[in-house]
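A single protein chain has been removed from this complex, and every other one stays in its place.
Chains here go by letter, A and B, matching the order in which they are written, and residues are numbered from 1 within each.
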Amino acid sequence: MNIKKYIKVYKLFNYTSLSIELEYQVNIFIDLLTAIFGLSGSIFLLSIFFSNTKDIGGWSFEQALIIQAIYTILNGITNTWFSPNLTEIVKYIREGTLDFVLIKPIDSQFWVSFKRISPTGFIEILLGFVILIYCFNINNITLNIDSLFLLFLTIGCSISILYSLWFLISTTTIWFVKTWNATEVLRSFLYVGRFPLNSFSFPLRVFFSTVIPITFITAIPSEVILGISTFWKIILEILVSLTFIISSRRFWIYALKFYSSASS
Amino acid sequence: MHSNKIIELKDISKSFFVASKEPGLKGTLKHFFKRKYNEIKVVKNINIEIKKGEIVGFLGANGAGKTTILKILCGLLYPTNGFISIAGYRPYERKAEFLNKISLIMGQKQQLIWDLPPIDSFYLNAAIYGIEKSEAKNRIKFLSEMLEINKELYLPVRKLSLGQRMKAELLAALIHNPNILFLDEPTLGLDINAQANLRKFLQLYNKETGSTILLTSHYMKDITYLCRRVICIHEGVVTYDGNLEKLLTKLSPRKELSIICKSKKDIESLKNLGLDIKNVESNEITLLIKKEDIKKTLKNILNKYELEDLQISEPPVDEIIGKLLTNK
Partner (left out) sequence: MFNLTPYKIGTLLKTQYSNMMEYRVEIALWAISGVIPFFMLNIWTNNGLNDSLGISNIMLSRYFLSAFFVRQFSVVWVVFTFEEDALLGRISPYLIQPIHPFFRYFAQHIAEQITRFPFALIIALFFFIFNPESLWFPSIGIFILSLISTFFSFLIQFLIQSIIACFCFWTEKASSFEKLIFIPTLFLSGLLAPVESFPTFVKSWVYFTPFPYLIDFPARILSENNVNIFSGLCVQIIWIILFFIIFLKVWSQGSKKFTAMGL
């Protein structure tokens, strides 16, 4: 494993995919509009909820906005790094060009996870940060070094979980070519991450923290910001994200074994 | 003695398990509830040894198992059983050292990035194979001269013609100087000129670098031009492995002798010599004569008859191989 080589290759991945994206400028503009409308829509929905009540699941509108901000940032990351590569992997399988990837002296998971990058998510990441800073303001939050460190740690874990979820789904492409339906399931469940976990009834809360760890993704970083997170929750998030990363790796290796014994 | 064989296959077999479905609505519903899996043996107990620097052609009809063997060789499929060694490696482990030594070119699939000029894909590949930029530059220069491709390297791939694209594909596949080249139908869809250029290039490349080349092709010309050795595959079994010339002699031990006579009488007389007749047309007759008898027969005929014209030819290769693929 040669880190220098991987960095070099990663830079070239970024260079090539950004060059491709720039061939379609109109799309970038439309995606930008989509990001802005999408965020406005979410805030609109949130405001409908709060028009009838002061708090939802113990969260005020201002606090719930933090979750929205974190969600927007993570969604931007997904749109920049994870979902373009999913589209790409579907293409590899359909066109049979995964063969070219597999005979290259480079880790295939690295290739299929990082080959593409799409600038469309950048605007969401930016908007998310703008809202987050606005939230710091209206909630009178000042972060010290400790909580900043915890924030980065928990967001890092959230990104790892998200990556693994997306990659696990990408991997199923080897069996089912039309994976984007599975993607829709993931997308719709992740949608829930925009709202405080406590706003759901107890059974759903259990579901969202065990079957699909959506709560870990947005709730814990938001709680860290508000300073109401507990130590065991952060430890748990670290463990969950490690489990996810490891299983995504295992599953990929298993899928490749299947691919090389059964594909035609 | 340490032999210079680079590829060795012993008793290699490969099976696939495929779900089968009957046509129509009924079949679909049946398929919904209970899927039937059939084992299909695609490759059966194959033994092959290939020496360094050889160019070997795989012949076989569609679905004979050529591509499967090629995929086993480059490590994309692992064999159901048997022993395989390529340059001392087990391909299916896909070790980096092994992958650095091989390359795969598929006529109907492409690895170049569609929206970008080929040059970008070359540098990406160079980085993946751990080649320094300066070295990559030299390599690109060397190969592009050999392939006679230049300004096309700076146009988006989607704007290139099929022939140019294939050249660029080759360049991308050869940038790391592989010792072993696997080509699956490399001339598919190319026009006659482009096919000829590709063949010339492969021959030259083999000569200059001493690399081993294995290829499958539907175009007999590719095989006859490049390969002295061919391996025929039929339903997953090797039916012939050896010299191409010998295969042709074995399959068609006779030559065609066409004679145009001045008089019809001579034709009638030639008919009654007891030789095999392929065709008679007014005053032209085509006879099939064993290669070892050709001198004697010719002498005889020249002495006895007054001829207008005479022609000796080999039956066309395509015809022979076609026979081989369908009959045996």
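By our rule, a contact is a pair of C-beta atoms (placed from the backbone, for glycine too) under 8 Å apart; a residue touches a chain by one contact, two chains touch by 3 or more.
The model shown is predicted, which means the values in this text are computed figures rather than measured ones.
Student: Over the whole complex, note the residues of subunit A touching the chain we left out.
Tutor: On the subunit A side, contact with the omitted chain comes from 24, 26-27, 30-31, 33-34, 37-38, 41-42, 44-45, 47-49, 51-53, 56-57, 176, 178-179, 181-182, 184-185, 187-188, 191-192, 195, 199-201, 203-204.
Assume only the chains that are shown with their structure count from here on.
Student: Counting only Cα atoms for the centres, state how far subunit A is from subunit B in Å.
Tutor: 47
Student: Show which residues of subunit B lie in contact with subunit A when the two form their complex.
Tutor: Interface residues on subunit B, with respect to subunit A: 16-17, 68, 71, 74-78, 80, 92, 94, 96-97, 99-100, 102-104, 106, 109-111, 113, 115-116, 120-121, 123-125, 127-130, 156.
Student: Inside the complex, what are the residues of subunit A that reach subunit B?
Tutor: 2, 5, 8-9, 12-13, 15-16, 19-20, 23, 95-97, 99-100, 102-106, 260-264
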